[in-house]
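Incomplete set of chains, arranged as in the complex.
Labels for the chains are A, B and C, by order of writing; each one numbers its residues from 1.
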Amino acid sequence: MSEVGRRVWAIAEGYIPPASSSDTRELTSHETVCILNAGKAPAHIEIMIYFADRAPVGPYKIEVPPERTSHVRFNDLKDPAPVPVNTDFSSVISSDVPIVVQHTRLDSRQAALALLSTMAFPAG
Amino acid sequence: MSEVGRRVWAIAEGYIPPASSSDTRELTSHETVCILNAGKAPAHIEIMIYFADRAPVGPYKIEVPPERTSHVRFNDLKDPAPVPVNTDFSSVISSDVPIVVQHTRLDSRQAALALLSTMAFPAG
Amino acid sequence: MSEVGRRVWAIAEGYIPPASSSDTRELTSHETVCILNAGKAPAHIEIMIYFADRAPVGPYKIEVPPERTSHVRFNDLKDPAPVPVNTDFSSVISSDVPIVVQHTRLDSRQAALALLSTMAFPAG
């Protein structure tokens, strides 16, 4: 299974809720990009983040080994800069090999969590 | 990154919940179209809104600067007319340069918010 | 805007929750297919419904006028037979002109509603 996916993906939504009703990692509000590398070579991935009112930040560099998945929380990205909470953003994910990208948010600001998810847009 | 996206997008769902359990902007029920312009030129965007039982309304005009995102709430669209709440609609988003469009709703009518999101349909 | 969409769409998910925490129409649990006809001709649409363990049922016939949207609840389909609640199904939506189709569920079985939505799969 060496050619599953695309090399460029985009996610127009992006938002890290600024609060959580739980302090466990599982139930902390988070914004996630799930990346599947089903191929036989490692995926070298760069994420650029776009904002409403300032220049883009990145690239954030991630490597996903062959035949592995990585569910990356935007909350955890630190280099070159943390992703601000309570701020609208978008992202473009580029890889040197085909990958599949899906966007998921868990929002636990209120007493019962909410979820959203969608495949990212395959842009290249 | 100058050719990420498409020039025409459609969202068949559309509904602004008529109430909210919170009066902060973040937690007010809202229907959003998230637009990423990852290119080097400004995006001049027109949104047409379609209803079940009356003629379409628009275009609503939006400009997204180069390398910026705009998360536009249908609740905030006023010209040529506010978008009615508690009313089914659909929308078509057209741009003069490639953009990426995603649809998100936050529904806080009840005590715990609900979310939905999906990439829009790339129609042209 | 006369060629927005596709003529055949599929939704693999399908489930009408068997209960609701509210008896208003807005907050009753529902499974919806949202259909946009952005073109200048009426759309004559047929929906076939597929089950796990019995023959498909349909076609359910729907007409969406030009430049109009219709958010159709599976709960409301009656001819040739009501769609059973608490039962897994899938659907295929066929039209004689291009349309855009999106799938949404509101589940209000519990005290706070949940939502899901996704573009349908453009199959033809």
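Throughout what follows, a residue touches a chain if its C-beta (ideal position, glycine included) is under 8 Å from a C-beta of that chain, and two chains touch if they have at least 3 such contacts.
Remember, it's a predicted structure, so these values are computed and weren't measured experimentally.
Participant: With 3 identical chains placed here, how many copies of the sequence make up the full complex in this file?
Facilitator: 4
One rule holds for everything that comes next: only the chains that are shown with their structure count from here on.
Participant: In terms of contact pairs by residue number, which of A-B or A-C shares over half with B-C?
Facilitator: It is A-B that reproduces the contact pattern of B-C.
Participant: Where the CA atoms of chain A average out and where those of chain B average out, how many Å apart are those spots?
Facilitator: Going by mean C-alpha positions, chain A sits 21 Å from chain B.
Participant: Please compute the C-alpha centroid of chain A, do the same for chain C, then give the distance between them in whole Å.
Facilitator: Whole-Å distance between the two chain centres: 30.
Participant: Of all residues in chain A, which are in touch with two or more distinct other chains?
Facilitator: In chain A, 112, 114, 118 touch at least two other chains.
Participant: Tell me, which parts of chain A touch chain B in their complex?
Facilitator: 8, 10-15, 18, 48, 50-53, 55-56, 86, 88-90, 92, 94, 103, 105, 107, 109-121, 123-124
Participant: Can you list the residues on chain B that touch chain A in the complex?
Facilitator: On the chain B side, the touching residues are 1, 3-5, 26-27, 32, 34-36, 38, 67-71, 100-102, 104, 108, 111-119, 122.
Participant: Report the residues of chain C in contact with chain A in the complex, numbered from low to high.
Facilitator: By the definition above, chain C touches chain A via 111-112, 114, 118.
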